[in-house]
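A single protein chain has been omitted from the complex, and every remaining protein chain is retained in its original position.
Chains here go by letter, A and B, matching the order in which they are written, and residues are numbered from 1 within each.
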Amino acid sequence: MTETLLSYEDVLARFDPALGLEVHVELNTATKMFCGCPTTFGAEPNTQVCPTCLGLPGSMPVVNAKAVESAIRIGLALNCEIAEWCRFARKNYFYPDMPKNFQTSQYDEPIAFNGYMDVEVDGETYRVGIERAHMEEDTGKSTHIGTTGRIHGADYSLVDYNRAGIPLIEIVTKPVLGTGAKAPEVARAYVAQLRDLLLGLGVSDVRMEQGSLRCDVNLSLAPKSSVEPVERRPEPVEGTTLGIRTETKNVNSLRSVERATRYEMQRHAAVLSEGGKVLQETRHWHEDTGVTTSGREKSDAEDYRYFPEPDLVPVAPSREWVEQLRTELPEPPHARRARLQTEWGFSDLEMRDTVGAGALGLVEETIAAGTAPQAARKWWLGELARRANESETELAALGVTPADVARVQALVDEGTLNDKLARQVFDGLLAGEGTPDEIVAARGLAIVSDEGALGTAVDHAIAANPDVADKIRDGKVAAAGALIGAVMKEMQGQADANRVRELILERLT
Amino acid sequence: MSARGADKRTAVELTEALASGETTSVEITSAALDRIGEVDGAVHAFLHVDTDGALRDAAASDARRAAGKSWGPLDGIPIAVKDVLATRGLPTTCGSRILAGWVPPYDATVVARLRAAGLPILGKTNMDEFAMGSSTEHSAWGPSHNPWDLDRIPGGSGGGSAAAVAAYEAPLAIGTDTGGSIRQPAAVTGTIGVKPTYGGISRYGLVSLANSFDQAGPVTRTVLDAALLHDVIGGHDPLDSTSIEEAVPALVEAARRGADGDLTGVRIGVVRELGGEGYQAGVLARFEESVELMTKAGAEVVEVSCPSFVHALATYYLILPAEASSNLARFDAMRYGLRVTPDVARDGAEPSAEDVMRATREAGFGDEVKRRIILGTFALSSGYYDAYYGQAQKVRTLVTRDFEAAFGQADVLVSPTAPTTAFKIGEKVDDPLAMYLNDLATIPANLSGVPGISVPSGLADQDGLPTGVQILAPAMADDRVYRVGAALEALLAQEWGGPLLDQAPALSLLEEGEE
Partner (left out) sequence: MPESSEHTITRDEVAHLADLARIDLTDAELDHLAPQLSVILESIASIQGVAGDDVPPTSHTLPMTNVFRDDVVRPGLTAEEALSGAPEVEQQRFKVPRILGDEQ
């Protein structure tokens, strides 16, 4: 399906985007939201189930205290108010991976509400309002069997309920306005920063690739009133000045958050520019093709018939408990960034790039493993960022750990590797060839410190480049670079350039 | 087999016979199973009889007793369980086709407690489909029959449990009461039925009809038997979030104390709104006699008014269908129970999960269930929620306030249990509103979670069929219903010269007469 898109410049010239982000976070509790089944990822199908999470007739839910605590901590970290009294509600709709055909969630009484998170993009701070954070349960997982392997065109499906009932916190932003051209980056930065915050709280594994952090991107465009003629303006949603929004699901990486936002902006703008009307609907993001496709149309027919869950009693966290949890919160991300910048001696630009690349935690861990701050930054934001970009993956998902980077840099520091060889070690790491030491050994990457071989190569280089050698003899030491290059070439890079330089100068000066 | 006749002993008498070595659990259980074999073809109290399991458990009980290791006072006394409670390894259908053949892999807490107390489970008793009804006529497996008159209903939804006890097929049974499903069947079969305080008995494993009303409880022939059984199944359960943590009051002691028939100092409130219009004359006459007897026994009788009770029925029929429509959504042919695959799918392709859900629910649910699911879906749907469900939840508050005011004036409240005696099978089955009126007097207790008992009050003059008196107490004061219930039971037994059930026609003779 090909959609017409408007160029990004044209979008911005004529429209203001309104962003909304809904993030589902799977908590890392030992047991499910409403029963004592384990939550281990990747277990054999239907082995982590009980009458309650299978929705067997007669079964009943009991709330996991740890999940409530995590929800409150997330709320506090997002500067939310914590409800003094709230209830669970049933969201009624039929779907085969939902055992009771209702989801136990929260409706008009979320446990946390009205907060915010400050998001930094290119040195500018955007305050993202948090509408609510509420508790609910996950669904089971369907595997679609058929030639397509997807839901459409499948012959039948197989359902595993291990995931059903795992605690989820849904975090919903208020409409984010005024981001203009930065909307896609703000969306991405919000999710990245939220991920860091959740990681810091220790409440979730926040692994987007495993689905423990899932993101839906809501987007609408409103006309820039000075530009768009009245008759061409998109129809506003009743009671607001916002345009009609779409909800894009399946946005499962930071990069996709940015790309999907940009794509929808361009798609909406194209529809609106032709005098069309954006359909209020769910869209699906396709990471491989970089487009969204239409899902089900949102309409009044979607009537979830919410009502308070009669099998559960209200949650009324005492103020003492809430305040206790508040005092135990880890350092907030902005304070942490400020502290780390001072500790590491990074410039504002270096720090911004580090945060922007989602590398803060990686750099921190690398430094903690013994690497100098600038070296850690250099690897993650240089070589590794380039490779992540090439393979269209996240830095964190690249397959190189902070410990690996620290070990590579240690090998450089002790003279076993130079930067060029280090890059070959990263090749090996990405290819899954083992630890840095194993790769150095297997690939024979250590710098040759055999003075005899090195000396022979230097002699060859001098003999082959007599005019260069003469210049050096005449005192033009800078010309040594050409000889060093020749030596390194003969040594296939496995030499310490400084030592080569010393040997050349010993012979010629 | 009929030579042996019905074993009419109460559970207490059976425990004494077991203790003295006069009999064994295997003998008692075999006698009950024989009786079921004799009369259940006519009564149809049971949907499933577990002969092997009951005898195996009875033998184990006898072995424990012989070793001096009995598990409690009711160890070895067989019991029947309403088919709405999950029983591991025993079919559980809730009277519905949609659960045909379902064998739960787990026990309801009530069932687990029965097993842990050594009571052999005879089988599962008939009920209106998903407990929606007052006659058992809405059972997918055919109605149960009232042992007093086989052409009549035994009440509902727990008509099977009441009929089993009234027909001496089981000394004890478990029922569940959402709007009167224990008390109304007790009233029309001349048995005892107790709806405990909401939260007093675990609902874990009780297939929900209306979660905030449902409560399991004892169905017996005497008040003391009910107290003993209540003790076995009651108490806090961590698997039910709405289970009360506080200890159950001393019920057996209260029942024993009440048996002396002395009600001196007890304030009894007659609820003005639960009587009069809509109540059968014979029902009211027996009720008034009971009140008079209690007055003579020293009770102070006052009239109390609970004005919001007139809205109780409407409130109930908004909240119940709403909760039920959601509870019953899980019956969708995906994980258990019936699966009906339609011949032609809507879009001409192979039937989808959606198509199968729709076809299964159409084929698997009976008319009354569908009616209530549609009504409940309506009451919850957007645009109507505030006007119906939201409003009903508010009226519920008013009903509770009325109870609180009334219990300020009286220790217990009394009324007829059901407005009429047992009606004829088929008489009201196509008139849902007439059927709903059977629960007029019992519903307020469910709306507020207070405990209640139904005690037989005699036979109505018009038809010679049993009537019942309902005694209600404040939440957590279940002991009061046992004390006053036992007193009324003793006072009436003196009048009649024995239990009311002794006046019931002999079923086995009736059977022989038919042959």
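Things to note:
Simple rule for what comes next: a residue touches a chain if its C-beta (ideal position, glycine included) is under 8 Å from a C-beta of that chain, and two chains touch if they have at least 3 such contacts.
All values derive from a computational prediction rather than experimental measurement.
In the full complex, the chain left out of view touches A, B.
When you scan A:Pro51, A:Pro223 or A:Pro373 for touch with the missing chain, the hit is A:Pro51. Considering B:Gly159, B:Gly269 or B:Pro351, the position touching the chain not shown turns out to be B:Pro351 (whole complex). Among B:Ser96, B:Thr136 or B:Ser212, the one in contact with the hidden chain is B:Ser212. Where subunit B meets the chain that is not shown, the touching residues are 102-103, 105-106, 198-199, 212, 238, 241-242, 244, 308, 311, 313-315, 317-318, 325, 329, 332-337, 339, 341-342, 349-359, 361-362, 365, 367, 370-371, 373-375, 377-378, 381, 383-384, 386-388, 390-398, 400, 432-433, 447-449, 475. As for the chain not pictured, it touches subunit A at residues 29-31, 35-38, 44-51, 53-54, 62-68, 85, 87, 94-98, 139, 142-146, 150-151, 154-161, 249-250, 282, 284, 295-296, 303, 305, 308, 310, 312-317.
Note that only the chains that are shown with their structure count from here on.
The centroid of the Cα atoms in subunit A and the matching centroid in subunit B are 56 Å apart. Those residues of subunit A lying in contact with subunit B across their complex are 51, 54-63, 90, 92, 94, 96, 99-102, 155, 157, 159, 300, 303, 305-307, 310-313. Listing the residues of subunit B that touch subunit A in their complex gives 85-86, 92, 94, 99, 102, 104-106, 108, 203-208, 210-212, 238-242, 322-323, 325-326, 329-332, 334-336, 350, 353-354, 357, 377, 380-382, 385, 389.
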